[in-house]
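Beneath this line is the structure, given in structure tokens, with notes to follow.
For this depiction, one protein chain was excluded, whereas all remaining protein chains were kept in their positions.
On to chain A.
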Amino acid sequence: MYFSHHKKCREELRRRFVKAELALFKIRYETDDREERQEFMRVHKFGWAEADDKEMQLHGDKLAEASSWSTQAANAQEKYYKVKWTRVPDLVEKRRVFLKDGMAYVPAREQSSIVFQEFSSSLEKALERTAKELPRLDEDTRIVPILDNLSQGFLAGVSSEWTSASTTADGDEITADMVDELARKHFPMCMRNLHECLRRDRHLKHYGRLQYGLFLKVLGLSIDEAVAFWRRSFSNIQDDKFNKEYRYNIRHSYGLEGKRANYAAKSCQQILTSDQPGAQDSHGCPYRHFAPDNLQTALLSTYSSQGLTSSDLPEIMHTVKAGHYHVACTRVFEITHSAQEVKKGDGVGGGDSVTHPNQYAARSRELEKAILDARKADMDGDVPMS
């Protein structure tokens, strides 16, 4: 467990801690009755002012238009609270308030968002302070086991992490030469797409390299093989440019440069929600980030050799349309592994849905290996007689 031994990891742990505490707080806050809530607000002085009549008149309909996203019905007499926008970054980021001259106008029914923001930021500050006051915390032998325990607690139940230890059962290393074949046989659509883009353009943009590079790392590509793989893939680029602009980043993602953090490969959740692809990008989740017609074309051209046909598409597109991207991906896994006797509902084993690209690839390789082993056993003739 590397969690408590690096600065980066302590930050990660802190982030998870804040997240868990916030979840707990939200439950408590939302189950309190209204009076208790108002009392809580009064005591903690959150620093907002009610928008006065003049402001209400000045901004008029825009206030309501800006909160038209809310599922709770607005009433005509609704109050708005005025708060510095920097206090409610989550509402600003999602464009859920009216914003004028640096002030965010929050509808009364969304007040809780402000409270949650304040709660997590004050908790974060307190934790940061603690970290600064105890810079050698991680070297204290009494405290390390406790922290390790804690960090495992946070990892448990968070299926987003997929560590290399659990992927390759027998620690198979893969080489740069193997990637083409592995991609064809075992990769989920997101990685197939990145692989095709890389082969076609002989280049990938930053987040594409990051998403694909970390995936390959966890798949078992060593640092030397990774450098070899990317060097050969970027065949339009001169050696010195490659060394200058890309080698460092590859080494960095293996924890050999900079912060020396052992970066995990991105989970489906992260791929779906963070670093949204820009207009020229190829990373992301194809089920979510491709236009429907492009997704269908891509699925057919990618997986028809593994048994996917156009008659499978309506079902897949239906789940995509409903926003169940992981279900669509899982279904594709089932269809493309029907030769290995995977049936509908089996998922990536035990009925599980895909939550991580490496889980998809690892399961696919396991299935292949099981069949090869069985075949080998057949040939060796040491199948137990029945």
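Here, contacts are C-beta pairs under 8 Å (C-beta built on N, C-alpha and C of every residue); 3 or more make two chains touch, one makes a residue touch a chain; residues count from 1.
Note that in this section contacts and distances are computed from a predicted model.
UniProt records the chain missing from this view under the protein name "DNA primase", selected from "Trm112p-like protein", "DNA primase", "Dynactin subunit 4" or "Hermansky-Pudlak syndrome 3 protein".
Annotation: of A:E55, A:E78 or A:D281, A:D281 touches the absent chain (contact as defined above). Screening A:T175, A:T273, A:N294 or A:T309 for touch with the missing chain picks out A:N294. From the set A:E50, A:D90 or A:D224, the residue in touch with the chain omitted from the display is A:D90, counting the whole complex.
Against the chain not displayed here, chain A makes contact via residues 7, 62, 65-66, 68-69, 85-86, 89-90, 92-95, 98-103, 131-132, 135, 193, 206, 240, 243-244, 247-248, 257-258, 276-284, 286, 289-291, 293-295, 298.
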